[in-house]
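Presenting subunit A:
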Amino acid sequence: MMTSKQWLRMFLFSLILIALLICVFNYVTDPFGVFGDHFFQWYSFNFTKNPRVAKIAYLDRLHEQYDSYIIGSSSSSSFSVELLNEYLDARFFNLFMYGAYIADVTKTVQYIAEHYEVKNLVLNLGVVNAQKYDKGSDLLTDILHARTEGSSLLKFYGKYLFANPAYGLEKIQSFKRDQYLPQNFDVFQVTTGAYDKSLRDIERIQALPDYYEKYPVFLNYPQREYELDYLDDFIASVAEIKNLCEEKNINLVVIFFPLYSEHARYYNPEQVEELYTRLAAITPFWDFSLHRLSTDPRFFYDETHFRNALGDMALAKIFGDENKYFPQDFGVCVTPANAREQAAKYKTEYIFDDSNYTVEVPVLMYHHLAQTSDGPLIVSKEQFAAQIEALAEAGYTSVSLQQLVDYVEKGKELPPKPVVITFDDGYASNYEIAYPILKEYGMKATIFPIGSLIGKNTYKNTPHAIYPHFDYRQAREMAASGLIEIQSHSYDMHQSQKYEGETARVAMQPLPGESEEAFIAAVRADFARSRRELEAQIGKPVFALAYPLGKYSDLTEVILNQMEVKVTLTTEPGINTLIKGLPQSLRALKRINVDENTTAEKLLQKLGR
Partner candidate 1 sequence: MSLTSPLFFLFLVFTLLIYFTLPRRYQWFVLLAASYLFYATGGIKLTFCLLLTTITTFFAGLLLTRLEKKNHKKLVLALVLLFNFGLLAFLKYYNFAAAGLNIFLANAGYTLPTFSLLLPLGISFYTFQSAGYLIDLYRGKYRAETNLAKFALFVSFFPQVIQGPISRFDQLAPQLTAPHDLDYDRLKYGIQLMLWGYFKKIIIADRAVVVVNKVIDNFAAYPGSLIAIAVFFYCLQIYCDFSGGIDIVRGAAQMLGINLRENFRRPYFATSLADFWRRWHLSLGDWMRDYLFFPLSLSKPFYKLGKKTRKLFKGKLGKIIPTSLASFIVFFTIGIWHGANLKYIAFGIYNGLIISFSIVIEPYWNRLLQKLGINPEGRFWLVVQVLNTNLLVFCGRYFTRAASLGAALQMLKKTFFSFQPNAVSVQALLNLGLTKTDYLIVLLGSLVILGVGFAQEKGKAIRKTLEQKNWAVQWSLLMAMLLVLVFFGIYRQGFIASEFIYQQF
Partner candidate 2 sequence: MEAKVLSILAELNSDVDFSAETNLIDDDILDSFDIITLVGELNDTFEIEIGPQHLLPENFNTVAAIINLIKKLQAGG
């Protein structure tokens, strides 16, 4: 029993209680990071929900760690913070915001120039910035921080205190599902502010047809027409940023980002010309928008998002890095003197032609050899000699993996008809049988010994006899010849089930029931040891790994890439296409298996495509 007055009191109490609960929940989960995210401290999630708000909230506390900023829309993420730090001796934060309209960018620059120490500012722009100016959305996921906007903080925090609790709930659920690799709820690298592209950086990118298959969007780009309706606002905004930088003594670098060529057709060349001349009158800018590479989708995620590879090339061009490959005609500094001429690029029809920056490279895979063959996998001395002779006579030039790396990273040309010869496991027969024949023909090869079996003729510390493996003395001798490269086949991730039982790790894969964390630690430790011992014993850098059994995953690729393994090899059959400036073309290389049944004729057939 309850009087109506009591009921009404209860009603009011319930309303307040629910409101309070929502506020507390939103404060604790803080899915947008506006309250400091004291409980989860999961900034990459917050950045993902709304970078405009979360990045400013993050920098408000930690801006002293940085002195320079990259700003622009999501394509800005492809400019490497690490490279900029190196080139400008600075501490960069990538303050890009996806879907950033120029109005957001201008307000954010004003805010950081006023409140943080800013030495350098990289402003990443495109013609598209004059097509749209201000999104004008008031969604929690779109708005600027009230401090940037200069609007009411009370209203701002109120909005996030009473935000839909589904956001906090999503954060809790995502927290449970979080993994080492980025997922679509945490796509940022917190310390740099850039996208976490660890997965995108290990995608194997080789032949164009394969790329189309993976990214069909490039096959049939929608045709649109964009009008530069906000040209005046755009120019005014850039002028404002320029003035601010001069006033605050900030080094301003303006970049026009690389465009996929189909996208460039959206614009009216006359409007682009007006934009170029008016912009150049305000500030010189580095224009990478259109180039021969613009026709190659392999350098793009989609029409307006270019890959890190192009970002690296652009920075190398701006800062004159001689050690990096970039086409000499890539990027021009646009000034009033050449603005008109440069804008004319938007009238030019660019034709796709990758002949002078791609090359096809077959990689041969051997294992054990013997005087006489004892099964198809064991190649006889005689057959091996015949195969090498056939290669030489057919005009193939063997190349090392280092040469492949130099081709991709530095653009150093390869000899005609290049081929890579590889041996897995590190058998003594490689030294005894193959090495003399290779020497005879002056052929190069790469051997991938298993670290724990080097110099062994029994399985590790057991009495079980195995094919003998060459020792470090022999390895050093071969490496010293300049013909043989010794690289990693893991230290001990190619174990034998026969000798170690069910728990053996036969390839670089998680054991049953192994946690992601433990597996990552195991891979790191194993490769570090393999590299440490090989480098200590042989004195040459280890930068490549052939996967035991050819088994690999996104996760192993990401870990190894982080450990600066530039080349990985699989056992997938096929011929590789390497692309200058695109390190992903060195990932998970395909190999042609050669065995006793591969006659010289058959071998040439396999290479002849």
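As a selection rule, all candidates are chains of the complex that A comes from, given by their letters.
As a convention for this text, a residue touches a chain if its C-beta (ideal position, glycine included) is under 8 Å from a C-beta of that chain, and two chains touch if they have at least 3 such contacts; residues count from 1.
Everything numeric here is computed off the predicted structure, so don't read it as measured data.
Colleague: Subunit A is shown by itself; which of 1 or 2 touches it in the complex?
Modeller: Selected candidate, touching subunit A: 1.
Colleague: Enumerate the contact residues on subunit A facing candidate 1 in the complex.
Modeller: 1-8, 10-11, 14-15, 18, 22, 45, 48-50, 74-75, 77, 98, 139-141, 164-167, 170, 174, 184-185, 187, 195, 301-302, 305
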